[in-house]
Every structure is written in structure tokens, then in C-alpha cells.
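Questions regarding the structure given below will be posed in turn.
Complex shown without one protein chain; remaining protein chains in place.
So, chain A:
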Amino acid sequence: MIPEKKLIFELSKPGRVAYSLPESDVPEVDLKDVIPESMMRSKPAELPEVYEVDVIRHYTELSRRNFGIDNGFYPLGSCTMKYNPKINEDTARFPGFAKIHPHQPEESIQGALELLYTLQNDLAALTGMDQVTLQPAAGAHGEWTGLMMIRAYHESRGEKRSKVIVPDSSHGTNPASATTAGYETITIKSDERGLVDLDGLREAVGDDTAALMLTNPNTLGLFEQEIEEIAAIVHEAGGLLYYDGANSNAIMGITRPGDMGFDVVHLNLHKTMSTPHGGGGPGAGPVGVKSKLIPFLPKPIVSKYEDGTYYWDYDRPQSIGRVKAYYGNFGILVRAYTYMRTYGPDGLRRVSEVAVINANYMMHRLAPYFEVAYPGVCKHEFVLSGRKLKQYGVRTLDVAKRLLDFGYHPPTIYFPLNVEECIMIEPTETESKETLDDFIDTMIQIAKEAEENPELVINAPYDTVVKRLDETTAARKPVLNCTCG
């Protein structure tokens, strides 16, 4: 059995250090002379005392207990786990990008401003929007920013609209962002094709509709073919159309949200533009808008003077205000820009084509063994249902856990919520046919195991550092840190 991994706090031994600080070359200040005792720390923080090798071995061992894209195939639907190019990591670490301050004089950061300005324009071109803000730190943050702009737009016209419509297949952040922007959420059912039910939509819209939030292709990997009609229904009711761009990897250079009729778009650069997900973040969620919403963009944006120099443009009286300190997750924007310049417009189109070919190929090969939730052509991802395996007592969760024994990161499971025993697979364009075939063969084998030897699947995984964990006790009797209580 693989032994438990100690916490860094458990490695501590008084007297060890892992830091190196300079001697003070200015007079030592006696704390008591400058700070009243009531403001001084009464008891030092008990941080562990370790030396440098402890730090290196500890985090190296932790990294070995983690699975990233560089370790293997990661078909996590809705997350676009494509290869994270190494050049992006190098450029983001250039001192001219990593060691600069947001409040330096503008003339001393012209290179950074040019990069942001170009990225704003390139993302506007890609999405078919008129202007882009780079401030939001992630997709959900972009959603909220977009909805706040939609709110400001309606308010500027003297309209009070209180509802945001989302399909039942939408991501949880959509309704949660609507709440944060002060809206009530109306959830509409998808139809038997997995698409927006036009009649349901017609019933839901009204003069209280602020917006419809939609992902296209949607979270089932299906393109909303009636998007122009959907847009017309919402616009006729006086609402706006919000595009959740988490699924943009399917459509780059092929179709644009702006041309579909959307008014506001966010992109997840940590998906589509290959920036690493960092074990949970950081991301970047730029938001693009059509011209009628430009006045409401968060301030500042980056603009250009006639003489070709760049500046922070704060002169935006109708702006919704600021949404993020400074100017967004700049280090992520540098990576995304590097990526986009690696491909250029034709390359990005090819990215989407290959992502879609890969997904359709996998769907076709898996269809005889797993029920395809919505047969037909898919885009960059597709959804299976593991419901057939329930007769053997095997659930989708068990299939996912069994995949761990074969060295794969499992697909997204139990999302979207409107498909029973959901398995959502997104291969991305950076995987080879051989990788896909191996994974498919493994899935087929697990389907057979489920039928012939269900216990094998139900008790998986076997080869991981821990086995299945007790999540119920974790939530009932929370132990959330090792330092108190």
C-alpha cells in the first residue's frame, strides 16, 4: 500500500530554514518605537520550519500525486483540456511581462498595452463583436460582467427587466451569475433534440426578459441550428442574447456569435486559447459586445492615440465600473496572445475542424457500446448516457473510476443535468487517432467488464494513491485545515 503523504506542517523541525534574506543595510527599527503594542502580533504564526530540500521533495511528491494534460489524455467535457504549449509559459515569464506594475507610467509599459490592444481587437474579430474588455478573471466573472452591462443597457433605456432565461442544459455559473447580477432565473427545458425548445422560449420571453444566456454549441455538443430564430424571438421581446463562449473550440473561423445574433460574448481563454488551468485557475474571461453596449464596458479599456501610443481609457461615463483590480489576469492574456499568434486565423479554423472531427469519430466508435444521448452530428464534444449499465449495478461514476486504472483522466460526468448517468467527452484537437483509439478500446472493455464482472468496476480504482474517499463524512464533519480546531 502506498503510504500516506505527510502535510508540510508535519515535516516541521524548529531551527530549520528554507529562506535567504539579506542583512539589513539600514538601521534596524525597533517595532515598539513605531507601532503601538496593541497592534503587534501577540503570538507568531506557526508556519512550518523546514529546509529547502524538504520544500522541493514535498511539492515534487504532491505533483506526482496529480494528473495533468502532460500526463495523459484528459477528455473532460466542457473544459477543453488541450495541450498547453510550453512557449506560452516562457513568454509570460519574460521580465518585461512578469515584473511590471499596473500603475507604472503609460510610456513605460507600451509593449504590454500594445499586446492588450491587439488582443482586444483579435478577440473582437474572432467573435464578431465590436469591442472587448479583458478584465474578467474567468468565465463566470465574464458572465456577471456581461449581465451587468445588459442591465446597464436596459436601465439606460428606462426599462426594468428582471429575468434571465437559461436552458436546463446550461452550466451552473449561468444562473448563479444571473443571481449575482440581480436577476431572477427562468430555466427552460430542452426539446427532444437537446436544443432550445422554441415554443418554450416563446412562452418564457416577455417584457420582463433581460436576456437569454446560451452556449452554442450547447453543453450537449449540439449546434443550436435555429439560432437566428431564437435571436429574433428574444430581440423582439426586447431582451438581449448572451453567449457563454466556453464551447468556442468548435467554431473558430467557422461561425461567429456576433453573426449568430448574440449581443454579448465571453470566452474562456483557459479553455479555447490553451492557457493552463493551473489545478483550478487562473483563467481569463474576456467579454465582447456589440456597439450598442460599448458605452457600458468596464473601465478602463486600452485605446490608442493618433500618434500610435497606447493608453488606459477611463473616459467612459456610462461604464458599469470596474470588475477586477488592475487590468485582468495579464499573465494569462500574454499566454493567450502567444497562442493565437502561433496559429493565426487559418490555424485557429483548423483547430476547430480537427476538434470536431475527433469528437465525431469518438462518438461513432463508442455508439455501439454506450447510448449516445442525442445522435447526429456533434461539434467539439458529445454526451453519452451510462444508463444501460445500471442493470448490472454499475453507474457512470464507476466507469469514471475504472478509467483511472488505465491512466486516463475521466470525462465530465453528471453534467449537463438533463441527461441521465451523463458522460461528456471532449477530446480536443491536440490528441492523435492512436490516443483516441486506445481510449475508446478501454471504454469498450469497461462496458464489457460491467456486464461480466461488475464488482471489478464498482470497486475501482485500484492503482491510485488513495481509493474512493468518504465524501459524506467530509461534508458532515468538515476538517478544513490542520492548524486549528
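Points worth noting:
Throughout what follows, a contact is a pair of C-beta atoms (placed from the backbone, for glycine too) under 8 Å apart; a residue touches a chain by one contact, two chains touch by 3 or more; residues count from 1.
Assume contacts and distances are computed from a predicted model.
The UniProt record for the undisplayed chain lists the protein name "Probable glycine dehydrogenase (decarboxylating) subunit 1", from the options "FeS assembly protein SufD", "Probable glycine dehydrogenase (decarboxylating) subunit 1", "Acetolactate synthase" or "ABC transporter ATP-binding protein".
In the complete assembly, the contact with the undisplayed chain comes from A:400, out of A:241, A:400 or A:423.
Across A:89, A:130, A:191 or A:451, the residue that sits in touch with the chain not pictured is A:89.
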